[in-house]
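Below is one structure, written out as structure tokens; the observations come after it.
One protein chain is absent from this view; the other protein chains keep their places.
Labels A, B and C are assigned to the chains in the order they are written; within every chain, residues are numbered from 1.
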């Protein structure tokens, strides 16, 4: 898992790319994840990983690594994103790496 | 003048690119050249060349060579585009090269 | 591992479908016979899918972002694009795509150092409309179109195009399922100059020199000698479409091409030719 293993054709990558760029799409993403995933044509395994906020699995499926902390910020918010922030701790927990307590 | 001298930032290139791809834009181009040129932000020298169907001048200004015969077809029609067709003869005349009579 | 069952390259000038009757009887006869033979060769190889390689003709690559190569990933293609229909004089057609193979090329290409763009929507003009009309008139073989940049400098170098062809062949052989039969079809060239001073001319000498080189099967020499400068000198606006043939050459490796037909067809404003690289029958 790393930038060399990412899959630019994966539907999740397009979904993340677009929701960060467009306030309307972002709102729909937050309001109805299922509808957004369906609209972007995610596969069942991708959908399952999103439902479980399984950030590590998304990486395995080919989501670009750079997007993975952004997923944690989409879920937990992006402000004051220090190492003990909710987003950073979510990332550490889901990736099973040591974070700061 | 040649493909190495073309200017990809020239407004005329974007105009030609788009009108060939979109029936609505093509119709507006034919119905109102001035409005279309204004919409694409052509410079005054570009506009003058279009008004005069000065295909050679458009090439000098940086229109891609491949577009130049297409300009002749936008003006004279594209069907049965043999060497004595109206479009091919327009191209030859405006480029001041020997065509077929 | 999948198998490459046919590799061909051919001119796609719209005069072949649009105003062939303006050519001499012998030009008409030779080109029709040649393209018919090439179609037989291709169909007899029973490909499951054709990977096409052709110039984009400034139709899909926007001026502000020109990729070198773009792989069509759609499951279905239609052509010709509306504004080109009366020009190419080909009735509307549909042909299946092959998203799975297309995405394999994109994904594995990235690992091999090739930055393939990809697209679910591509307008087709003469690049596919003319060849398919003659080679697969029933439109019954799925197509993965690869549009490339042959005419907006900086162009991908001949060496790079050959390398891309090698990479495509390797991906097919190593990353596609056993039993899959793949054909490669490059279209474009030979000498022509749409938009330049040689619009009504053909450079027969250049064309025959290039075809001779292909028949010698020496890719190294072709990369070295068939420079972009020489291609542009033989017709600035279009001859560098032969970069698509270089991709086929890369896939063909050291095989010697066979020229199926050639006509310096001034009436069609294009050196018209077709070649096939003989593939060993493996199945």
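Basically, a contact is a pair of C-beta atoms (placed from the backbone, for glycine too) under 8 Å apart; a residue touches a chain by one contact, two chains touch by 3 or more.
Please read all numbers here as calculations on a predicted model, not as lab measurements.
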Residue in contact with the excluded chain [from C:77, C:93 or C:118]: C:118
Interface with the unshown chain - residue positions in subunit B: 4, 7-9
Subunit C residues that touch the omitted chain in the full complex: 64-68, 70, 110-111, 113-115, 117-119, 152-154
Hidden partner chain, residues of subunit A it touches: 1-4, 6, 8-9, 13-14, 17, 20-21, 23, 26, 59, 64-69, 73, 77-85, 88, 91-92, 95, 97-100
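Convention: only the chains that are shown with their structure count from here on.
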Chain-level touch network, classified as line, ring, star, complete or other: line
Identity of the chain that, by mean CA position, is farthest from subunit B: A
Separation of subunit A from subunit C, taking each centre as the mean of its C-alpha atoms, in whole Å: 40
Centroid distance [mean C-alpha coordinates] between subunit C and subunit B, Å: 26
Whole-Å separation of chain centres (CA-atom averages), subunit A against subunit B: 47
Residues of subunit C whose C-beta touches two or more other chains: none
Two or more partner chains touched - positions in subunit B: none
